[in-house]
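Have a look at this one before I ask anything.
Only one protein chain is missing; all other protein chains are in place.
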Amino acid sequence: MSTMAAVAQPLAANLVQSVDWLAIAPPTIAAVVGLVVLVADLFVGDAKKALLGWLSVAGLAASALLLLPLLDGDRSTFCLTGDADVCSYTADRFTLVIQFLVLGGALLSALLSVTTLKDADKGLPEGEYWFLLLSSAAGAALLPASRDLATLIVALEVASLPAFALVGIRHGDKKSSEAALKFFLSSVTATAVSLMGISFVYASTGTLYLTQIADRIQDVDGQLHTLAQTGVVLTLIGFAFKTAAVPFHFWVPDTYVGAPLPIAAYLSVVGKAVGFSGLILITVVALPSYADVWGPALAVLAALTMTVGNVGALRQQATRAYSAVRLLAWSSVGQAGYLLVPIAAAAYSDDAERSIGSTVAYALMYAAMNLGAFAVVALVGRTRPANRLTDYRGLYASNPFAALLLAFFLLCLAGLPPGIIGLFAKVTVFSAAVDAGLGWLAVVMAVNVVIALFYYLQWTTLLFRAPEGEPAGHRVPAPLTVAIALTGVIGIALSGAPQLVLRFTDTGLF
Amino acid sequence: MIDINESVMQFLLAFVVVGPLIGAAAALLPAPPGLKGKSPEQAVLRHGMTVTGAVLIAAVVLALGFDHDHPSKMQATTDISWIPALDVRIHLGIDGISLPLLVLTALLTFLCALYSYFKMPAGPSPKAFVALLLVLESGTLASFAVLDLLLFFLAFEMVLIPMYFLIARWGGEQRTEAAWKFILFTLLGSVVMLLGLLLIGLKAGTFDMVALATDNGRSLTTSVQVIAVLAIGIGLAVKTPMWPLHSWLPDAHTAAPTVGSVLLAGVLLKMGTYGFVRILLPVAPDGFRTFAPYLAAFAVVGIIYGSLACLALAKQGAKGDLKRLIAYSSVGHMGFVLLGIATMTPTGVNGALFANIAHGLITGLLFFLVGALKDRTGTTDLDALAEETGAALYGKAPRLGGLLAFAAVASLGLPGLAGFWGEMLALFGAFKPAEDLSRPAFLTFMAIAAFGTLLTAAYMLVVVRRVCMGAVSQEAPRLADVHTYEFAAWTPLVALTVVAGLWPKALLGLTDPAVQQLLAGGTR
Amino acid sequence: MTTTTLAVLVPLLPFLGAAAGLLLGRTAPGFVRPLAVLPTLAALVLAAVIAVRQGGDQAVDAATELTPTGSVPIELALHIDGFAALVAVLVGFVATCVQIYSTGYLRDDPRYPSYAALVALFTSAMLLVVYSGDLIVLLVGWEIMGICSYFLVGHYWETPEARAASIKAFLVTKLGDVPFLIGLFALATDAGSFRITTVLGAVTHGGLDHPTLIALLLLAGVAGKSAQFPLHTWLPDAMAGPTPVSALIHAATMVAAGVYFIARLLPVFEASQAAMIVLAVMAAVTMVGSGLAALAQDDIKRVLAYSTIGQLGYMTGALAVGDRGAAVFHLLSHGAFKALLFLAAGVIIHAAGTNSLAAMSRMRDLRARVPDAYWTMTVALLALAAIPPFSGFFSKESVLGAAEHVATGHTEHAPGVAGWTILVAGLLTALLTAAYAMRLWLLAFRGRGTEAPDHGRQPLTMTVVLWVLAVPSLALGGLAYRVLPDWFDGRDLAPTLTTSVLGTGVALVGGIVTYGAWRYTASVAAHSPIGAVAAHPEGDAARVEAEAIASHAPAYGDVASAPDPADPGRLLLGPLHRHAAGGFHLDAVYTALFVRPVQAGATLVRFLDREVVETYVRGAGALPRWLGIAVRRAQTGNLQTYVSALLAGTVVLAVAVVLVATGA
Partner (left out) sequence: MHLAYPAVLSTLLFCTGLYGVLARRNAILVLMSVEVMLNAVNLNLVAFDVWLSKAAEETLHSGQALTLFTIAIAAAEIGIGLAIVLAVHRNRGTADIDKLRDTAEGHETDGPDSDARTAEQADRTGKAEATA
C-alpha cells in the first residue's frame, strides 16, 4: 500500500495526477491506521495491548463512515491523461456497497478478534494481528473500486497475503500452520493461473483498463480469438478460487478449521466479497461481449458449488472436533453457489445490472447472518474450545438470547421464515435466474435449498433440545455482545424492511 | 349482516393476520405480574387461549361485517407497498372464497388452544408450544388473507418451521423422521412453486393476485402458463396432498400430537387447494386447461388409493394405526377437492371449496376423538384396541362411541351432513366439465370417484365396527366418558357439521358468486 | 294453517323429537318414551289431515331455494299428490304402531333412548322422501334412511350377526346409491332442474336424450333400497336387528321408498321400452326366487323377509306394466299386514324363546300362550296369501289385473311381453306365497311335542298394536279399492274376474299341497328332537330375541336353515332346498365379484405404498447422502490433490468454454 502513496508525489509539473483524495479515503484510512497500529505496537506495553484492538476497530469504523460523503455521485480518480473517463479507481454505487460490505465485515471480525485476543492472552501477537487484518481489509476495500487489471490483481494480493499470515498466526498450533500452508499454496497457484490469463487478455487487447478491454476484445482477429477466450477463462479462475467455487473449494474446510475463529469469519465474508466483486468486474464490466463464454461456465460453476457445498455440510458428524466451524465452512461454500447464480444470469438477461444487484443484496444478507452465526459460535467456543456441534445441545437453557439469535441466523441462511430477509434474498436470486431463463439452474437451486435446510434445521433443533448435564453458564464479553447484537439488529431490521437491502436489485449499479 | 365501516374491517383483517404474531412474541416473555395464574405453564396456555379467542372473535366480526350481497368483491382490503424492488405489496383482502377458510382456521386454532389448555400434550415447555401454535395460526391466516403471490409464498413457508417443531418436539414415536419428511417434502414443493410464481410475476409484470385474476392470463403466453401451472401445481399438490406426492402425510399424522394433527389436517391441507383456486384457475386458465385432465386423473387415483390403503389398514391383523388411517382418508377426501377444481366449472369449484371446509371440520373432529381415545386406552393401534370382536366403545364410553360414529358417518359423506355437498358437487361438476375438457374422460373419472365414496363408506364402517361395536364383557373396565372440556372443544365442530349439512347456502351463497366471477375472468 | 306449513311440520316433528331424544336421552330418561311416540303420532294426524285436504285433486307444490350450486340450483321443494298423501299416512301409521310396540318390546333396554331417537329420525327421513319435490332433497332423506337402518340393524352390536348385517345392509344399499346419484345428475342436466315437476315436464316433451341409461341407473338405486333381485341379499341378513325395526324399515317404509320413487317418476321409465322390460324381468325373478327361498328358511323373520322381497316384486311388477295405482295400492295393504306379521313374530319369539320354526314345531299349543298374536297372525297370513275377502286379495288382484290388461294388447304404457312375464310370475308367486304362509302357520301354531313354556301374558302395548294393525289387514282392500282411484290417477282397481279366479285357485292349491306335505312329515317330528331355547326367557322381548339370533347359528350350524326332517318345505323343494335356504349363493357371488377384488386391491396398495412410493422418497433422501460421502471422501487433506483438482478444473473449464464458443 505504501507504493501507492509514493506514486502520488509529483514527479514533474505536467505529470501531476490530480488525485481525488476523498474517493480513495476508505481504503487509505484503513491502510494508514494499520501502519499506525504496527508502529504503536512497539511502544505499547503488554498491559495496554487491548488499546490497539479498539484503535483498529475505530479505524475501520472511520473508513466505513467515510463512505457517506461519496454517496452523492460517481467519482473516479487515477485516470489516463489521454481520455479522462478511463480510470483506475472509480467510487460508483457498486464500489461503495461492496466497500461497505467489506469494511462492515472487517469491523465485525475485529470485534470478534478483540475477545479472541483477550482470551488468548499473549498466545497471539496483537500488533501483527491488527496490522494484518487492517491491511487485508484495505486491500479488500480497494478491489471493487479498481477498474484495471493491474490494480485488481494488486488489490487481490493485498487482501490475500495478510490473510495467509492471519490463518497461520497461532504459532504453536500444528493445525493453524498446516491450514495456512494449504491456503497459501492453493491461492498462489490460482493467482499464477489468473495472471497468465491476464497476460493473454493483455496480449489480445493491448490494454489493462477494463472499459478499454470491453471495446477492443470484440474486434480481436483470427488466431488471437482462442487466446482471448483462454485468457478470459484463466482470469476468472483466480477470482473463482477466492469465492471458493467448486473445483477450487478444497481449501475452505481445512483453512477455516485451522484458522482462528474471527479469521475464519473474516475469510468467509470478506474473502468471498473480494472474489465475487472481482468476478463481477471482469465479467460484466470488462467482457460483456463474451457473455456466451463466461455465462454457461459460471452457471455450471454455481450449480456445482452449491450442490457440493450443501451436500458436504450434510454429512458432518456432530461429535467431531470443530464440527461447528467445519459445518459453517461447507455452508459458506454452498452460499457461494447462490452468489454466483445472478452473475451467471447477468450473461443471459438484457439488463445485467439488475441481476448483479441481487448478488450484492444476497451478499449483504449473507455477510450479516454469517458473521452473526460466527459470533455465537465464538461465544460457545469460549467455554467449549472443541466447538463440537453436540456442545450446542440445550444452548437455549443456558443462554436463551444467543440461542434464539443463532436459530434466526441459521434460518436466514436457510431462507425460511422467521428469517424473512433470507427468504426474500433467495427470492431475488431465484427471480434473477428465472428472468434470465436459466430454468435448470433454478431447479438445482431449489433442490439445494431443501438440502441446506436439513443441516441448518438439524443444528437449530439441537439448540432447543433439553441439555444433558448442567448447562454451563456463558458469560458474554462486551465485544461479542456488540457483535451478536449488531448482526441480530441488522437481521431483524432487514426482515422488517427488506427494501433497505433489496433496492440494489433495481437501481443502476455502474 | 351488520355493516361496519371499511377502516374498521381493514383493521380487523390486519389484526387477524398480525395479532397471533404479537401474541407469539408475548408468549415467550415471562407472564406479566397481574396474570400470573397457578403456574407459568397455566398462564402461558391461558395466554394462548385468549389470543386465539380474540382472533376468532375478530374473524367472526369480519364474517358478520362482510357484505354478503357482493361476496365476489374484495373487501376489507389494505394495500401498502413493502418491497418495491421485488414489487411486493402487503395487499390483504377477503372475498367469498377466503372468508370461510379464514373463519375455519381461527375456529380450529382456538379449539386446539382450548383443548391443550386442559390437556397439555406431553413434551417440553408449553411456552414454546403456545408460541409455535400462534405463529402457525398467523401463517395460515395470512395465506388466506393475502393477495400478493410472494406474500402467499411467504405465508406458505411460515407454517413449515412451527409445524416441524410441533411434530418433532411434542409428537409420538418416530416423530423425528416424520417431521423431517414433512418439512423437506413440503419445502421442495413450495420452492418449486416459487419458481412458478416468479415466472408469472416476471412475465405478467405484477405479483398482485387481483390484477392477475382480472387480466385472466391474457398477458401470459400459453407456454409460459403451462410451465407456471406445472411448477405451482407441483408445489400445491405436495401440500394438498395429491396422490403420488402424499407419502409425507401419513407419517406426519401418525407422529404428530392431537393438536398438531388437527391443525395439519384441518388447515394446512387447505392452503394447497386454496392456492389452486386463487392462483391457478384465474391467473393461468389456458395452462390449467392443459393439465386439468391429468389433475383429475391423479385426484381420482388418490381417492381410490386412499380408500384402499385405509381398507388395508382397517383389516384384521394388519396392525393398522387409526391416525394413519384417517391421514389416508384425508388423501381420499382431498382427491374429491382436486377433482372438483379440475372440472373448471363453477359447480366443481364450489364443491371443492365446500369439501375443503367440511373436511376441515370433520377430520379435525376425527383427530380430536382419536386423540382422546389414545389418551384413554394408550394406543391407536386398531388390532390392540379391538382384540377380535371389537373395542365396544358404545358400551365402555357411550358418548365417545356415539361421537366417533357421528364423525365416521359425516366423513363418509352422508347427505344431510357437511361431507356430502362437497363431494356431490364435485361429482356433479365432473359430470359436465368445462366445455373444452374431454367429456368421456371426466365421466369415467366421475364414475370411479363415485365408486370411491362406496369404498370410503366401507372402511369408515369397518372402523366403527372394530372400535365402537364388539362383545363387551360385563367386567370390562369402563373408560372415562367425554369430559366437559372435550365437549367444549368438540361441540362447535359437530354443530357446524350439521348446520353446514342442513343449510349449505351458508357457504355456497358466499362462494358461488366469487367463483363465477373468478372463472369468468373477473370481467363481471 | 295452510297445507304447506302442515306438510313442512310432518317430517319436522319427528326430526325435532329425535334431536331432543338424542340430546337429553341420558339426562332425563322420564321424557324419552313420550318424546318418541307423541311427535310421530302428531305427524300421523297431520298427514291424515293433508291427505283429506288434498283429496287426490291438484298436487300441493311449494319451493324455496335451498342452495345455489353454480349450475342447477337445489330447492327445498314439496310435491304432494295423491300417492304422496296416502303413503305418508301409511308411514305415519306404521311408525306410530312401531313406536308404541317398542316401548313394550325394549322395556328395560339401556339403549332405548338412542333407539327411539333413531326410529324417529328414520320416520322424518321417510316422510321427507315421500313429500320432497326436489330429487337431491329426496336423496338426502334416502341416505339418512340408509344410515338409520345401519344403526338400528346394529342395535344388538354384541351379536356378531348384527355387526355383520348392519355394515352389509349399508354397503349394498350404498352400492345401489352410487349409480342412483349419477342417474339424478343425468336427469338434472337434461331437465335443467332437480324439481320433479320440471323433470316430468321435460320428459313429456321428450327432453331426455338417452332415457334407457338414466332409467337403468335409477333402477340400480331402487333395486338397492327396495331389495330387488340383484341387490336384495342385505334384507334377510338385516333380520338380525330388533323386530320393530324390521317391521317399520324392512317391511313397510324404507323398502317401499324405491317403489314409491319409480311411481313418482314413472314417465321417465315409460319413456324407454327396454327399461320397462328390464323392470319386468327383475320383478319376475325377484318374486319367484324369494318365494322359493322363503319356503326353505327356518328363522321365522327370514321367511317374512323373503316374503317382503316377493311382495315388493309384485309392486315393481305393477310398475313394469305401467299401472302405478295398483303398485301403490299393494304397497299400502302390504305395509299394513307385513308390519303386523313382523310384530306378531316378535311376540311369538318372545313367547317361544326361539326364532326357529323347527323348534316351534316341537312345542304344543303355542297358540294358547299368545292368543292375540295367533289370531292377528292368522288374519295377516290370509291377507298375505291373497285369500278373499282380505285386503291382500284386492291389492294383488289389482296388480295381476293390470298385468293381464297389458298382456291382452293395451300396450300404450308398457310392452306386451312385460305384461305376460308379470302375469305368469305373479301367479306362480301366488302359489309359493300361499305355500310358505301355510307352512309358517302350521309349524308355528300346530306344533306337537312338549308343552310350550309359559312366560305370562305379553305386555299390553304390544298386543293392542297387533289388533290395531289387524283392522287394515282385514278391511283396507275391500273398502279402499273403489275409493282409492280418485286419489291415484283414476284407473280402476277392481279385481277382474279371470285373474281373481285364477289367483285364488292357485293360492288354495298351494295351501292344500303344503298342508298335505305337513301331515306326512309331522309324524317324523316326534322322534327327531331339535331346537335351542334362549337363556333368559324372563327378560324383555329384545333380550330374548338377541339371544335367539345369537344362538341360531351355533345350534343349527347355519343362520338361515335348520337340519329338520320334519319340515314340509324340505319335502316340497327337494334338491332345491339347500340352495334356496342359502339365498341361491348370491352372497358367495358378491364376495367373489366385489369383496375379494377390493381386498386384493387393498393389499396391492399397501405393498405399493410401502415399497414403491417409499423407496422413491427414501431414494431421493439417500442421493444427497451418497453425494455427501463422496464429497467428504474427496477432501483427503493432501494439498497436492487440492491443487491438481484446481488445475484440472481450470483445464476442463478452458477446453469446454473454447469448444462451446467455437462450436455453438
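Quick notes on this one:
The letters A, B and C name the chains in turn, as written, and every chain counts its residues from 1.
In the analysis below, contacts are C-beta pairs under 8 Å (C-beta built on N, C-alpha and C of every residue); 3 or more make two chains touch, one makes a residue touch a chain.
All values reported here derive from a predicted model rather than from experimental measurement.
Partner chains of the missing chain, restricted to those shown and counted over the full complex, are A, C.
From the set A:181, A:318 or A:500, the residue in touch with the chain omitted from the display is A:181, counting the whole complex.
Among A:22, A:192, A:466 or A:497, the one in contact with the hidden chain is A:192.
Residue A:168 is the one among A:168, A:247, A:278 or A:419 that touches the chain not shown.
Considering A:33, A:52, A:91 or A:149, the position touching the chain not shown turns out to be A:149 (whole complex). In the full complex, subunit A contacts the hidden chain through residues 3, 80, 118-119, 121, 148-150, 153-154, 157, 161, 164-165, 168, 171-182, 184-185, 188-189, 191-192, 195-196, 198-200, 202-203, 206-209, 253-255, 257-258, 312, 320-321, 326, 382-386, 475, 477.
Within subunit C, the residues in touch with the undisplayed chain are 632-633, 635-640, 643-644, 647.
Going forward, only the chains that are shown with their structure count from here on.
Ranked by number of C-beta pairs in contact, the top chain pair is B-C. Annotation: 37 Å between the Cα-based centres of subunit B and subunit C. In subunit C, no position touches at least two other chains. Subunit B has residues 184 in contact with two or more other chains. Of all residues in subunit B, only 82-86, 88, 124, 128, 135, 139, 150, 153-154, 157-158, 160-161, 164-165, 168-169, 180, 183-184, 187-188, 191-192, 194-195, 198-199, 201-202, 227 touch subunit A in the complex they form. Those residues of subunit C lying in contact with subunit A across their complex are 624-625, 627-629, 631-632, 634-635, 637, 639, 641-643, 645-650, 652-654, 656-658, 660-662, 664.
Of all residues in subunit B, those touching subunit C in their complex are 181, 184-185, 244, 246-248, 304-305, 308-309, 311-313, 315, 318, 345-351, 389-390, 392, 394, 398, 402, 405, 409, 414-416, 420-421, 424-425, 427-429, 431-432, 446-447, 450-451, 453-455, 457-458, 461-462, 465, 468-472, 503-505, 508-509, 512, 515-516.
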